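Of the protein chains in this complex, one is absent; all others appear in place.
Order of writing sets the labels: A, B, C, D and E. Residues in every chain begin at 1.
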């Protein structure tokens, strides 16, 4: 019984650490590859991408945070009225 | 069977569009009427209404947004300490 | 039947008000005692306590409110760019 | 043609019962009071709107979900059904609101002058006299209230919305609509109800009493106080622990200084979201058969009496304290013991300024004001305990 | 060794079915459209991600909880299971979103020119012609849609995401994924779909029509309007009351001016939280067997047709109105009647500026734009009513 528990623990250690290492090592490779590929693909149009996505955001429904804007405005108004 | 489906579709079109048009046409009338009535009723005391409701808001429990005020205050303090 | 109801009401009044007064009177004593004890214990190191807890807060995970900071920053930037 | 009939049969006009129509007008009246007269709008706007929605004939806002024999959903329930059963029947919404109120409460004035707790105790007399009044109405055969209903009506005098909703949802859910509406309406009417009583029970000289400035309260005291209160409640009055426990939790988050982001969210997004749904859920109990009856009128009258007695008891308690203590208390701040935070404190301040334009009572009145919140939560715990055993 | 086998057997690669793989690619495509092309990202990012999660083999995002005979939880359900059943099957999430949209909606332009409501009505022709198209496809044996499914497909033409999700979750939950994706995609494509139709149906002279400046709208009108709309809905069309009731509630909170903290939270934290979970929940219905079939292609085609017809109907209605009214309407703003707030209004403005660089139509187009929201909610109510009785 006890030895089963120990052997289960050993199995967990072996296969567990094995999987963690295998997975993260693979992720190192895939991340490196991904960075190379992505940067090569996007390199010619970095400005475009940003611009597009900003347009995208503006196009999105309800994309402005009205409260934040009000806060900023209030801060500025208050400041101006004091100075 | 199929013809039932088609006739159901036609019914839906007929009664559906009919209801939509009837409802929104009625709403045109009611909205117009409402605007006339409301503006006539409120016209003498527009300032009062606004004032009352502002008082109302102040009277409401927990009506201040403390975080917003803190943010504004922080913004102003930070600005003053820099200038 | 009715008299039971009335006697229940009287019981509620008697024991209820009794408990409320007993509890809050006890709380007066405990609060007063607490204030004395706490202020005596903390009096020598008031600055330390505050400092410690500020450190504590900084040490806490995710303790910064990035949005608030962004708002303040935005308010200041906007103001500067206008002035 | 069948379709036209179907549309007509299912229209509101064809299904409308007179009770529903009247309740919709009640809902509109609540909205009018909230928006135009400033009656506790944060609660009465959602309650009023919920009242209208719950009484739209055939809209099914209140409908229970239907399951088939296999346990699969056949038709979903209505929005108000889910809100009521998930948040109010369980008591969750009032408890979360109490946590938020705790996070918004400054115990500083109370800690600087703890004996004002007694004013908060005295004002709860209104609660229990009203219970007595309700059972007396039964005794004289005028109205028929059970002891559970009488207790729920009394709690209106606590001048504390979430406490009233919590108690009523446990003891007399059928009265929830009427009691919540009465509680919030009278809290809004505090500036009208209280001043005559305060003036009648005090002399001009008493109203001019100047109180000593409050001592500064240390951060450590502010942190230890909610914990002391919690331990005391846990030892003596566990039935009050749900309400006061969450209240102390909110206050500890506020004062401890290390979880400001949690405290901020509790005071803003969380309490606002729950307030909206609490109001809608209370509105769902505003049906004609539960609201349009003589009992509601009785509840409104008893609730007003509760407020008056609570106010008077607070003022008289302050006068009593002045007979034994050398640190004089301005009796006007006793009226703030009913809670109705912060309006009752503002009323005390206003009447005080009338008597002496240099006498600012606001901070002094905040002590009994928050003491009243504790007092009515204690009263709620006692009543739930005693009534459940009766 | 057994453990290695267990790990392999439970790995995604070993369990992956081709359908799941394709659906994961569909999910990535939706993310690409949302992030790179700006297609309604607030919904399509969560929907796309939810699609991927729901199709991870063996991850159990969609798994139902398992209870033992005593009713104790044996294994908990997956995240998407809980989200779908608590928020979408019950209709709660679309209703809360509608409340939030109401709190974000400015009815000012509509109140200044109420007859633009008719443009919002006309654009709903797209909905019902599409229903007819769907049943016709069945008649000719091309695809097999029931009347409930046909109604759900038609509502894509309403150009209103939460309305489409609300109707579909009630009438044809199996099509939820396809219909939600179609609805949001076409809303994103409005700037591409609408202009050719608008140009084809108008003369340059018509496109240059200058409209009178909108009169200022008083605060009282803004407050009374949502209440009037609510009462009208309650009287005539209770089936539309859930959607329009919550819409009016949100708008009343916005305009009444006394519950700004509730309105702010509704417009921000609350609608954002619900949007995230609504999107994930819709994604959970994007399974291969429900999405990868000819019906989806049919839904996409019919949805596009619905948008086109709705746009055309709005423009033609405006031209019709000009034949009888002396206050001329620029027919371009009729296209905004499909809703797709605020994009359709911006498109009308842009095409207007092309014709005359001094003719700003944006505010004028906001009237039919929000009218379209009301129109499609009304259409939703009628369809739920009629179809349930068929």
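The criterion applied here is as follows: contacts are C-beta pairs under 8 Å (C-beta built on N, C-alpha and C of every residue); 3 or more make two chains touch, one makes a residue touch a chain.
Keep in mind the model is a prediction, meaning the values are calculated, not measured.
Of the residues listed, D:77, D:242 or D:310, which one is in contact with the missing chain?
D:242
Looking beyond the chains shown, say which of D:66, D:92 or D:297 touches the absent one.
D:92
Please pick, from D:11, D:105, D:168 or D:266, the residue that touches the omitted chain in the full complex.
Within the whole complex, the residue contacting the unshown chain is D:266.
Can you list, in ascending order, the chain E residues touching the missing chain?
Touching the missing chain: residues 3, 6-7, 10-13, 15-16, 24, 28, 31, 34-35, 38, 41-42, 45-46, 49, 52-53, 56-61, 65, 73, 76-79, 82, 268-269, 272-273, 275-276, 280.
For chain A, which residues lie in contact with the unshown chain of the complex?
Interface with the chain not displayed, on the chain A side: 2-3, 5-6, 8-13, 15-17, 19-21, 23-28, 30-32, 34-35, 38-39, 41-42, 46, 49-50, 53-54, 56-57, 60, 62-63, 65.
Which chain D residues would touch the chain omitted from the figure, given the whole complex?
The missing chain touches chain D at positions 85, 89-92, 95, 170, 223, 227, 230-231, 233-239, 241-242, 245-246, 249, 252-253, 256-259, 261-262, 264-266, 268-270, 382, 385-386, 389.
Going forward, only the chains that are shown with their structure count from here on.
For chain A versus chain B, what separation do you get between their C-alpha means, in angstrom?
One centre to the other, that is 37 Å.
Quick check: how many Å separate the C-alpha centres of chain D and chain E?
Whole-Å distance between the two chain centres: 39.
Find every residue in chain C that makes contact with two or more other chains and list them.
Within chain C, residues 71-72, 75, 79 contact more than one other chain.
Check each residue of chain E and list the ones that touch at least two other chains.
236-237, 256-259, 261, 264, 268, 382, 386
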